[in-house]
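Shown here: the complex without one of its protein chains, the others still in place.
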Amino acid sequence: MAVAIEKLNRLGLNRDDYKGAHTTLCAGCGHNSITNHIVKALYDSAIEPHLIAKMSGIGCSSKAAAYFVEHAHGFNGAHGRMPSLATGAKLANRDLVVFGVSGDGDTASIGLGQYCHMIRRNLDMTYIIENNGVYGLTKGQSSATADLGSRPKRGPANRYEQIDISALAIELGASFVARSFSGDGKQLVPLIQAALAHRGTGVLDVISPCVTFNDHEGSTKSYAYVKDHDAPVNTPDYIAPLEEITVDYEPGTGQDVELHDGSHILLRKIGPDHDARDRMAAMRLLFEARQSGEIVTGLLYVNPEADDLCTREALTSRPLAQLPVEELRPSREQWDALMAGLA
Amino acid sequence: MAVAIEKLNRLGLNRDDYKGAHTTLCAGCGHNSITNHIVKALYDSAIEPHLIAKMSGIGCSSKAAAYFVEHAHGFNGAHGRMPSLATGAKLANRDLVVFGVSGDGDTASIGLGQYCHMIRRNLDMTYIIENNGVYGLTKGQSSATADLGSRPKRGPANRYEQIDISALAIELGASFVARSFSGDGKQLVPLIQAALAHRGTGVLDVISPCVTFNDHEGSTKSYAYVKDHDAPVNTPDYIAPLEEITVDYEPGTGQDVELHDGSHILLRKIGPDHDARDRMAAMRLLFEARQSGEIVTGLLYVNPEADDLCTREALTSRPLAQLPVEELRPSREQWDALMAGLA
Amino acid sequence: MTGDVLNDFCIQAATVNGSGSQSSNLVITKALHHMGIPVAAKNVFPSNIEGQPTWYDIRVTPQGYQARKRTVDILIAMNPATWERDVANVRPGGAVIHEAALPRFGAADRDDVSWYPVPFARLAREKLEAKPDLRKYLQNMIYVGVLAELIGLDPAAVEQGVRDQFRTKPKAADLNLAAVQIGVDYTRENLVKTDPFRVAPMDGTRGTVLLDGNRAAALGSLMAGCTVLAWYPITPSSSLCEAFIDYAERYRVDAATGERRFAAIQAEDELAAIGIVLGAEWAGARAMTATSGPGISLMAELTGLGYYAEIPAVIFDIQRVGPSTGLPTRTMQGDLSFVHTLSHGDTRHPVLLPGTVLEVYEDAQRSFDVADRLQTPVFVLSDLDLGMNLWMTAPLPYTERAVDRGKVLDAEALEQVTEWARYRDVDGDGIPYRTLPGTANPRAAYFTRGSGHDEQALYTEDPDVYAANVDRLRRKIEGARTLLPAPLVEEAGNRVAICAYGSTHHAVVEARHQLADHGVETDYLRIRGLPLHPAVAEFIARHDRVYVAEQNRDGQMEALLRQELPGELADRLRSIRHFNGVPIDAEAISDPVLAGEQAQREPAEHQAVDAHRVPVA
Partner (left out) sequence: MTGDVLNDFCIQAATVNGSGSQSSNLVITKALHHMGIPVAAKNVFPSNIEGQPTWYDIRVTPQGYQARKRTVDILIAMNPATWERDVANVRPGGAVIHEAALPRFGAADRDDVSWYPVPFARLAREKLEAKPDLRKYLQNMIYVGVLAELIGLDPAAVEQGVRDQFRTKPKAADLNLAAVQIGVDYTRENLVKTDPFRVAPMDGTRGTVLLDGNRAAALGSLMAGCTVLAWYPITPSSSLCEAFIDYAERYRVDAATGERRFAAIQAEDELAAIGIVLGAEWAGARAMTATSGPGISLMAELTGLGYYAEIPAVIFDIQRVGPSTGLPTRTMQGDLSFVHTLSHGDTRHPVLLPGTVLEVYEDAQRSFDVADRLQTPVFVLSDLDLGMNLWMTAPLPYTERAVDRGKVLDAEALEQVTEWARYRDVDGDGIPYRTLPGTANPRAAYFTRGSGHDEQALYTEDPDVYAANVDRLRRKIEGARTLLPAPLVEEAGNRVAICAYGSTHHAVVEARHQLADHGVETDYLRIRGLPLHPAVAEFIARHDRVYVAEQNRDGQMEALLRQELPGELADRLRSIRHFNGVPIDAEAISDPVLAGEQAQREPAEHQAVDAHRVPVA
């Protein structure tokens, strides 16, 4: 019997090993495309499935955590509380590759506080916001990333300015912020890989149209709008530490960023000459794009030097979850001295 | 008997009419100074006491709401939830002058989500954060505005970068953001008056040393530090709409901003040539100050054109709380038609 | 045809959500209603947006029963994913209308049902002039025609149903009517009726309308003069808020200026929603929020603030299956005890327990009065079944009644009183007088706080003052016992009774008939509020055994009753629990009651201490 020869990654796994349960999202939903890109990125980066901890909140987007890497543990938590759950998981076992999927409602409304504080702590995780400007799962109310004046399928037009979750992250000192589009796997896959390699919070703000409630004309989160207004600042190529640097494209005008594990992300600049290490430049870029109605995509900002949470907390290199209790108790002598001091 | 002639404000009230209960805060606490500046500002601006709604969260700072304008209603709410309580109060009665006092723990930790969303809605209120980098009332833990490396009186040094609540507000599109220092009444009083005149959220981020837990060397929220590192971008003078513009100082190099009620704030520039209408400039200013360890004070950003919440919601000009129920019910004809449609 | 079953059977449409079947099912429901046939509709839908199994049960019943029925008499099978199980659920002698392409083998190959295969997809493709995606959607309208023809729906009633459904879109109505006709024609030409189910016009719906509880709640709030709504979307409460906004936009916007006499804020979460409500009520507006389980949990802290600082608030809890995210689109009565004492410390909140759409409307209005009168947060407990399903109800009566804003002193009233203290019990009912911010009287101001305060609202840590104040609060809420509606009592001197509350009512009505058929006559007690009305204990004292039926796992009402009743009465209670997320049906009550009564006649075994806590169902 002829067996199709599948391409295996460094771990000897094929792409199907990174797939998950069958999606229950709407056909055509941007979230499903992102799921595919996640599968490819995890496969390309050859992450051990059993070390992945898939985290999410609540929403259509958050459901997606079940739709990739079936053989990874996953945690579909509570609405807006994924950052804290992920923080605990990483502290307990710093070997885990924490991979989060959230929505704009989940992150920018109910979860905004936790999102900001996760960024402040620079928790080492990949954090994807599947941003559709709408509450998909509760049937189409505007979210806090909806644009001023945008009309949801029912109910009044949105009267409030959007929260720009990328710009917010950069203002808060995030160490890795990229924006992309669910339909642009060529850009998104290497960005996910880079976020995986980055040690710190890798924020990926991915415009992901909701075909059911927010794909109509006038929505800046519709397929049509993004296609027309996407202004990529760079198209990244991700180079894993084990690969040779001599890849099949020209660094040319590129900017090369070395990440924690020795891997590189190489940005081919298409848009304005953006330096992804320059925080103020990133802020300005986003500010100007917002004003002109453009959606800039690409790696907006990265700071590989920032210490992540576990480093700041000086955690032992062994996962806390695996320390035997004997190593966690004071000795009998220490104890007796302690008690003697209380008499 | 000789009676001291007290200066009365436009309403015929004297300054004592704006005082509140006796403080229970520590002697020397920055919050007490701010209370005095609030008293002066409300008196100078001649706000009707009975129209003031004093709002606060929980903390030493939040207690301060009881220490000014005794004859105003006040609401010392729950920790971090003042923005929502204030939102409800303003919606119910848009005639109220909503005046909020919060702390850095109250605003930047537990209340961060509500703070951000209040700004997004541009709720018309004055929102003072008495920022001491510490949790005073719970005895000195570091807050999220504490600087990296700062040592609280007990416990480990703070390992996380501060959240800059002014910069955050500007990033989120706040319409009025100023920073000042509890010890600088000359700067703070006119800023409070301007915030009162501004229609929208007036964020006042006021460094207010905690003498008990965070006034030691090395703390950037100590009296000593602020005195050495204060870099005022402007010294404002507030001119009420009823006063003549021919006052006793020279507009000279100043920037003049007209606020909603026709009042003016006049900024005398001392620091770099800062344009308080330029959002990116304000962001840059704060960013650079943070990097150099400077504390820029003054009016950082103002946008008098931004619509406030009640305007966006197109509320009737009469307070909702005062509408008789007859005006709130459909007519019998409308009702019957409605019911007929359900048969 | 094995007999004639007239106006008394159950139709189940098994479809996938997002396919537009909702319109078809509503057309059927409305057509039946137009024919004067009582109808009860239950939508059992998934927690996602498209492509997952959905069941819509339409029960026709001459008695007007509104509860779910377990039996499926006619299945309309459109969903390949659940096809086999759906067919298996049809009762022997039932009928199956199905997409002809569905394979009839395995469990789906029964010979005790009538089969009506219809090539819906092909018919839509061949006969309908419409865009492909619309065609897919119109397939479902074809089954309306098939069913109509098979059971004898009045074509005029169907047309009216369609026109109701597409009131504002006459062109869409025509297209849908064409689809219905395709079904009718196909049936006439190709199918032979072999099942016994049919309908005939009757006079069972006159003077009734079809309405869901959430819209009734919205209308009640509107009539009560609620001006501030703060909410965060969550199934199954969102439609309440959306309905309020719809109505308010219709009736509360000044035509000339566009100015609005309401504010509806979609908050960033439930903590903010309840915060906005409390802030608005504090400043004198009537305000409300609606949520479900997870939102209730998030409102815990601020609800306690409302209780202790004595601020009115109205919170609708449209209950769904918990704990945690649970089954967001299924129904339950699982929050009862949690909301009643929501928040840390000693708290207790009045809870209204409407059982019908009409009561939802009344209780929505009442809740604002109770909240204002008692100056405290009030919960209205509904559930997904009552809130989101369509119910037959009398039209909601117009209200001209004045509202009770409770003890509010305005500037003028303040002039009249010599002494005023915000938290003083002047009238002996535990209820103090309040003022509103903005009152132009220097004595009006007081300082509200969630921390210790004395009668003057001044901060205090004095132990006696603290204790006296919270004891006053206790007395104040005690007053709710008689302020809330008395229980509904149907009594004929029987020794056995059923006790229920909320939407469980409808299954009880039917269960009592079933029990009577089995020779067990029962009395009925329906509790309408917490804390309990004195009449509750009195009723129980007149009965030997009281079966408490509720839709939760832990018998929450029964537990609350036991807490309050003298032991001798507490021991008369028997707990019946239904907690699988589908609306309770009559048998879920009549079966355990029958079993219990049977056991009663046999000698009782020695009972373990907590035997009564073991679930009966």
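Just so it is clear, A, B and C label the chains in written order, and each chain counts residues from 1 on its own.
Going forward, contacts are C-beta pairs under 8 Å (C-beta built on N, C-alpha and C of every residue); 3 or more make two chains touch, one makes a residue touch a chain.
Model, not experiment: these values are computed from the prediction.
K.L.:
Among A:114, A:166 or A:303, which residue is in touch with the absent chain?
P.N.:
A:114
K.L.:
Check each of A:77, A:136 or A:209 against the chain that is not shown and name the one that touches it.
P.N.:
A:77
K.L.:
Check each of C:346, C:427, C:521 or C:544 against the chain that is not shown and name the one that touches it.
P.N.:
C:346
K.L.:
Give me the chain C residues in contact with the hidden chain, please.
P.N.:
46-47, 292-294, 296-298, 300-301, 304-305, 307-309, 321-330, 332, 334-335, 337-338, 341, 343-348, 449-452, 461, 463-464, 466-467, 470-471, 474, 534, 537-538, 552-554, 556, 559, 562-571, 579-582, 607, 609-610, 612-613, 615
K.L.:
For chain A, which positions touch the chain that isn't shown here?
P.N.:
Residues 21, 24, 49-51, 53-55, 65-66, 70-78, 81, 83-93, 95-96, 113-114, 117, 121, 310, 313-317, 319-323, 325, 327-330, 332, 334-336, 338-339, 341-343 of chain A touch the chain that is not shown.
K.L.:
State which residues belonging to chain B touch the missing partner chain.
P.N.:
24-27, 58, 60, 63, 78-80, 109-110, 112, 135-139, 141-142, 144, 154-156, 212
Heads up, the rule we're going with is that only the chains that are shown with their structure count from here on.
K.L.:
Cα centroid separation between chain A and chain B, in whole Å?
P.N.:
So the centroids are 35 Å from each other.
K.L.:
Any idea how many Å lie between the Cα centroids of chain A and chain C?
P.N.:
The answer is 39 Å.
K.L.:
Which residues belonging to chain C are in contact with no fewer than two other chains?
P.N.:
268-269 - these are the residues of chain C that touch more than one other chain.
K.L.:
Where in chain B do residues touch two or more other chains at once?
P.N.:
113, 117, 121, 313
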